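One protein chain is absent from this view; the other protein chains keep their places.
Should a chain be cited, it is by its letter among A and B, assigned in written order, with residues numbered from 1 in that chain.
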Amino acid sequence: MDLLNLNPENASTLLSWLTFLPLIGMCVVLMLPASNLRAIKIATGLFTFIPLVLATQMYFGTFDKTVSGYQMVQHFEWIKVLGINYSVGVDGLSMPLLWLTTILFFVAVPASETVPRLSKSYFVLLLLLELGVLGVFVSLDFFLFYVYWEVMLLPMYFLIGIWGGPQREYAAIKFFLYTLAGSVLMLIAVIALRLDTGTFSIPELVAIGKAGGFTGPALLGMSFTTWVFWFLFIAFAIKIPAFPFHTWLPDAHVQAPTPISVILAGILLKLGGYGLLRGCFPIVPDAFHHFAYVLGVLGVIAIVYGAYVALGQTDFKKMVAYSSVSHMGFVLLGMAALTEWGMNGAALQMFTHGISSAACFLVVGVVYDRAHHRDLNAFGGLAQPMPRYWALATIAFFASLGLPGMAGFVSEALTMVGAFQSQVGWTDEAIASGWMWGPFQWLTLIATIGIVMTAAYILWALQRVFLGTLNEKYQDFKDISAREVFSLAPLLILCIVLGIFPWFVLDWMEVSVADLMQILTFAG
Amino acid sequence: MNTLTPNDYTLLLSVLLIPLLGYVVQIFVGRSLPRKGDWMLVGSMFVVMCITVYMFFVHAMGHTGSGPFWNESARTPGGPVFRWLYNTSNVPGDQNLIAGLLYDGLAASMLMVVGVVSFLVHLFSSAYMHGDRRYHIFFANISLFTFAMLGLILSDNILFLFVFWELMGFMSYLLIGHFAHDPDSPRITHAAAACKKAFLTTRVGDTCLFFGMAMFYFLLPREYNQLLEQGLIEGERALSSFRFADLWTMGGQIVEANHGDYPMWMTVAGLFTFGGTVGKSAQFPLHIWLPDAMEGPTPVSAMIHAATMVAAGVFLLGRMFPMMSPEVLQVVIAVGAFTALFAATIGCTVNDIKGVLAYSTISQLGFMVAAIGTGGLGLVAGLFHMVTHAFFKACLFLSAGSVIHGCHHEQNMQKMGGLRKKMPLTFLCMLICTLAIAGMPLFSGYYSKDRIIASVIDSTLTQWRGGNVFALVALPLAAMLTTFYMFRLIFLTFFGEPRDHHLHEHAHESPWPMTGALLGLASLGLFGGHFWLAGDPLSINGTWFTNLVEWQNMYVTSRGGSLDLTQMNMVAVGEHAEKTGHIWAIGVSMTVLALGFFAALWIYGLKKLDPARITGKLGLVYEAVRDKYYIDEVVNATVVRGTMGLAKGQTWIDENIVDGTVLGVGRLGRGLGTLCAWIDKHIVDGAVNWLANTTQALGSVVRLLQTGRIQQYISFAVGGALLLAAFHILT
Partner (left out) sequence: MGVEAYMGVAGMLFVLGIVCIISRRNILYVLMGIEMILNAANINFVACNRFGNGGVEGRMFAIFVIILAAAEAAVALAIVLNVFHLFQSVRPSDADMLRD
């Protein structure tokens, strides 16, 4: 079991504390009287703040970014009969995302102020959701991973279905069924792996996969690993969401209240990408190699197609939702390229998009709270009554656009250069002839269209909302309030800091990404 | 080669940090400072100017060391470097990105130019923008723009050049859109559209540049290492790099190993890189944003859209020149020359004073690009023109600003006239710079423009290629039109009878910060080409710029030693370049200057010929030129509509096909559910119900026996017992 790095000095209960702190918070909130909403808000704020402090301490203190493998591992048997263990740990891939999770949940609490029909159960579900998300990021046992994955689903369903917009039931059911379909595929794959190898442990599965130790039967002309790969891929691709599986996202976003959109775009989508890096590619690297170009194509379709569809939207929030589809395409493209830069870019893109899209949704929320609609064509000139809001919105949207000096540029540039460097699909003849050009080079070229289109829809939206003649109706709008700035500011500061000092996250990821690349390229 | 000490680098770094710091302070507390903080930024820009000028004269001009003037902080012990991607030491060099400062002749001159122009524009703005409702934001933004431009010049790698390049684009977006926030501005919606258009159009070019960059980054070391394995190159394996010095080194080696031929992909990559120039330097067909960018405040037009930002494309060409194959250079020269001529024709028909200058800028940028495209001495000439143009065009724009300010925001030249006496200082400055742009000998523009025409003649004599020949025709024509439209502007604005008396009566000379800035820039427009300090001002060789920036020493490789451009893409460096070419060039430029001037004098100065008669005769041609060859309309009809159509189409697909499939699967599921429910209700549950019903029916029959009367029950019991007994007894 040295795969888990289970030295006594490594063992730690920190991660369990971190994961279950929201649960404690949930119990506390449950005990508070429902009538005292103020106390409930304070308690929720407190119990999202403590994990934030803990995660920050871990990020800058406990976590050793020079060490390869998992850290702060805790491991004991949970369900002995089935060989299910409670084993948790973090590495450079999950640590930044864990930190991001605690940040966004903390930000979501003050942003919840304007949610209609706000009640005690909302905060209970919010804390339960945090438990699920944190759990997914720390699990090293596939079954545990699955359990947390499902734990996450339920509160999300209610949060959208109860506190959402007019069509909330439709959106919630769509979200739930879609994600559930993915989970089922994941469960099948996990059980298949368990039956084949006798373990649920992700590190062990990775080791077995690296050694080519899967013995499962081929089915319908496809090998065992191919089946596992596609089942897991679709499960995670739904969450990302990758191109054909993305349509739940706009509906869920449009109907969800602002803080839930923030969490959905900021964290839940990252679980898909994280799942691919943690539980799909390294376990079946050979199948991944074989289908890398398919993933690249899906990624580029998402980038370009998402950008065009975003351009065609008239609903502000739906536009931002489609921009998420477009930006998450970079994650897929970067991973599929199988280069150091691409992988780093994809991992960083998950973090940076988590910040910038969350900020964008908060920005949209601000104007929605005042105007009670999101029709892009009905605004205009809002920068005049709300200059500070314009300034913050500009930062958020230009970070999303990938302006250099902001977080989005670093990850997009890394991804694009990394994808261009990819040698996936190069034929020997092409290399010999000196024509160093293959499928990924074309894909990168096509993806540049998406970059231009991103600028187009964002600038057009900014123009329609903020610039030009002021719509008389909106003359008396109050500028962004201190509470709203309090939610937005941490994200925007991170956007700029990460744009100037991307090593702030990349240094943490570097060792783990190198390990991952070693596993992935080993198979090829 | 490195003659700068770490302390000098700190000074250079402070040039970057002062405007950045100024921006941060201004954006947060500017509003509450006295005079809204303009003194702070003007002052800090003055410091920046002093440092750049000091560095320029002491280090660059005073360079006496052996070898070219060439300083890279990354290769100076103790020099400042910026570890961008990673801060850990175990990341290999080609994974990490370490940026440093590059201070060579080109950077030194450009830095000085930007420092000076930026300070004067700041000074000018403090009066021109007085009373604006977003005064402090305006100052913060131009300060950050200055930071970006200075950073671009000092970058030692192309990725950071791109970073600052985009940042400039962003600041340009904000500044063009300055009046899009102002409810009192009559052109508020135009400004809102213009800033978007500017950013988007340049973004197209930027994306090309980014892709070109990625190609060089990846393919250059790959090709290099392949040649290394084949033994065609000696040395160590190369790593991927964005550093200019590394790019030049690898490019030079590859071209040398190929006996002077550029690989195919380098042409492609070079074209993509040139795309960046086309976008930023407003070359055809991406020039459409620059005339619209005049919606911004005039100081912004002067600094960003005339002197500095648009010159960045030319600067990029200067930096990437060794990577441009001769095929690329043919495209460069063709695009440049066409743009120069094309914009100059439009410039003759525009009535908006800033519009004339905008098209003039496009045209002059075309000159620079074409000069570099000659692939000969024009390289230095084009960069030189970039410097002198920055002086006189900034002055022209600011003078125009002064006129607009004096005329209470009237921009139409047809309503002006006779302003000479009302605004003598402005007139003087504008006249000086008009002479400079026209290429009057002894004015700054003469030195650079003449060299451009000389190099075009020279390269055409050396290589009779399509692009060169086209440039040979187009550039003198464009120069003639330049003289014509500039003097048209002068005559319409300052001479003749006032055409709008109300306007004329209220016109006034501008306050001292504006005229001071004008005079500063005008003196640079007069003396900036030569400085007149050393040597004979009549000599066209031996100007300060050509002494500082020599093509032989422009590209120092990472192995030390300069790149020999004659072995690469440099085509014309013959002896006659310095002599024959020049004699012709002087003749040509004097002729076109005279032609242009007299035409303008005849039509607009002396009014011997009514312009309406000429335009009437030209008919449709005139209308086409006046309407900017309908390019905006064509772009709107094709690109914009096409994009929107695609967007709408894909939205439809998304809603109906992709989401439709999902909903279809959902409906199918629901249909199956309904079917199952029917089967369940009528068949499965039906069987159960039938059984129950049958039982019930039987029960109701039996029920008749159940009277509830105990006595009856007992009778049955007794009867039963008797029957049993009888049965028992009888059997």
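One rule holds for everything that comes next: a residue touches a chain if its C-beta (ideal position, glycine included) is under 8 Å from a C-beta of that chain, and two chains touch if they have at least 3 such contacts.
This structure is a prediction, so every number in the text was calculated from the model and none was measured.
Participant: Going by the touch rule at the top, give the shown chains the omitted chain contacts.
Facilitator: Taking every chain of the complex into account, the missing one touches B.
Participant: Touching the absent chain in the whole complex: find that residue among B:P77, B:G131 or B:G708.
Facilitator: Here the residue in touch with the unshown chain is B:G708.
Participant: If the missing chain were put back, which residues of chain B would it touch?
Facilitator: Its contact residues with the unshown chain are 706-711, 714-715, 718.
Going forward, only the chains that are shown with their structure count from here on.
Participant: Hey, how far is the Cα centre of chain A from the one of chain B, in Å?
Facilitator: Spacing between the chain centres: roughly 33 Å.
Participant: What does chain B use to touch chain A in their complex?
Facilitator: Residues 27, 83-88, 90-91, 95, 134, 137, 159, 162-167, 170, 173-174, 177, 180-181, 183, 188-189, 191-193, 195-196, 199-200, 203-204, 207-208, 210-211, 214-215, 217-219, 222-223, 226, 240, 263-265, 643-644, 646-648, 650-651, 654, 658-659, 661-662, 666.
Participant: Which positions of chain A touch chain B when the two form their complex?
Facilitator: It is residues 65-66, 174, 177-178, 244, 246-248, 305, 308-309, 311-313, 340-341, 381, 383-384, 387, 390-391, 394, 398, 403-405, 409-410, 413-414, 416-417, 420-421, 434-437, 444-445, 448, 451-453, 455-457, 459-460, 462-463, 467-470, 501-503, 506-507, 510 of chain A that touch chain B.
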